[in-house]
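So the structure is just underneath, and the comments pick up after that.
Moving on to subunit A:
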Amino acid sequence: MKSSALFVLAAVILFGFVSVAGAAEPYKVGAVFAVTGPASWLGEPEKNTVKMIEEEINANGGINGRPLEIIVEDTVGEEAKTVLAVKKLITREKVCAIVGPSRSGTTMAVVPIAERYKVPLISCAAAEAIIKPVKKWVFKTPQSDADAVRRIYEKCQEMKIDKIAIMSGTTGFGKAGRDQLKKLAAEYGMTIVADETYGPKDTDMTAQLTKIKATKAQAIVNWSIVPAQTTVIKNRSQLGIKIPLFQSHGFGNVKYARTAGAAADGVMCPAGRLLAVDTLPDDNPQKALLAKYKKDYETKFKADASTFGGHAFDAIMLVVEALKAVGDDKAKIRDYIENKKGFVGTGGIFNFSATDHVGLDKTAFEMLMVKDGNFVVAK
Partner candidate 1 sequence: MPDAILKAADITKEFGGITALKDLSFAVQEGAIHAIIGPNGAGKTTLINVLSGFLPPDTGTISLNNQVITGQKSHDIAKLGIGRTFQNAEIFGNMSVLENVMVGRHTRTSAGLFSSALTLPRARREEKQIRDHALSCLETVGLLDLAAVAAASIPIGNQRLLEVARALASEPRVLLLDEPAAGLNTQETRMLAELIRSIQQRGITVIIVEHDMELVMDISDDILVINFGEKIAVGSPAEIQANPEVIAVYLGEEG
Partner candidate 2 sequence: MTLSSQIVQFLFTGITIGSIYAMVGLGFNIIYNSTGIINFAQGEFVMLGGMVMVWLTTMVNLPMPLAFILTVAIVTVIGALFERLAIYPLKKPSVLILIIITLAGSIIFKGSAMLIWGKETHTLPHISGEEPIEFMGATILPQTLWIIAVLAVIVTLLAVFFNFTMVGKAMRACSVNPTAASLVGINVRRIVLLSFALSAGIGAVAGIVFTPMVLMEYDRGAMLALKGFCAAVLGGLGNGVGAVVAGLLIGILESFGAGFISSGYKDGIALLILLIVLIIKPSGLFGVSEASKLKEF
């Protein structure tokens, strides 16, 4: 008796879970970002961006006459939660594609799911491991670390620098950068004279910088995420180190430079052109798009546009293009993205192929320099 009652109860609860389809048939796209939690500096602009685009597209009549519905799930930057979020989007919401997750770790955790359920996943995380080796259903929009490294090394060559010191945070991003820096050093004739690391929560890097100061390094390359990037800048000036400092493309929000104050002047980083859109020549093919995105974002959210939001912009716009062209068939979307050439995004001009699921090369990067709390193209 009792158990049958329990069954009924269970059935009722479960029924409540099943979502009811709406009257209009929107295109459903999933988005998984670390909207809250420690990685929210990534997830928040990403969520804002996709929501902004959803609004804009629907205000203009949707795609092929059908509205676009972007279902955003918060991963809190946690792998277990991301697994659940992606399963929910795929099996319950039946989305035709997923943009995100924000972090490399969370992306790696859901790659097997995207592969198993055959849903295109366009990650907004940077790590090479996401697309190397190529996974059939997985793409990413942020430029590769290797290209950022190449850009830095080219700049170094230009500046006649061949001895560098590298610093990196012990995060997925930091480690990936460090690997690339070491791997590509020989190719560009760089000698790494110091290789220092620090924890993501470290509040003081003077010890590492003191070691670097004692070497013959001609430049420092730092690969990490907030807030460590700011600390490095401050500690560097505190120790009176005068050699140039390069940051990674994780330095993608102008407010990080501002937190460091005057000490940030002259710090360089390879970045998408978004941050220095005002200093771009007018004939740059990205300029109009970047200016619009930056202006829209900044008026709508009263916050600085960042390259991270840009990654989400590129990811969702790829899906939108695919929806326009082939509708919401998952396999067709995947094929469309894989064959997409000359797609102009905030991160660069994307040329995807069966062997390249990121579609960007080092030309996507511009070398930027901080000047009076703003980014300008480094000359």
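A few notes on this one:
Going forward, a contact is a pair of C-beta atoms (placed from the backbone, for glycine too) under 8 Å apart; a residue touches a chain by one contact, two chains touch by 3 or more; residues count from 1.
How were these candidates chosen? In short, all candidates are chains of the complex that A comes from, given by their letters.
Every value quoted in this text rests on a predicted model; they were computed, and no experiment measured them.
Which member of 1 or 2 touches subunit A in this complex comes down to candidate 2. Those residues of subunit A that touch candidate 2 in the shared complex are 38, 40-41, 170, 196-199, 201-204, 206-208, 210-211, 213-214, 226-227, 230-231, 234, 237-240, 255-256, 259-263.
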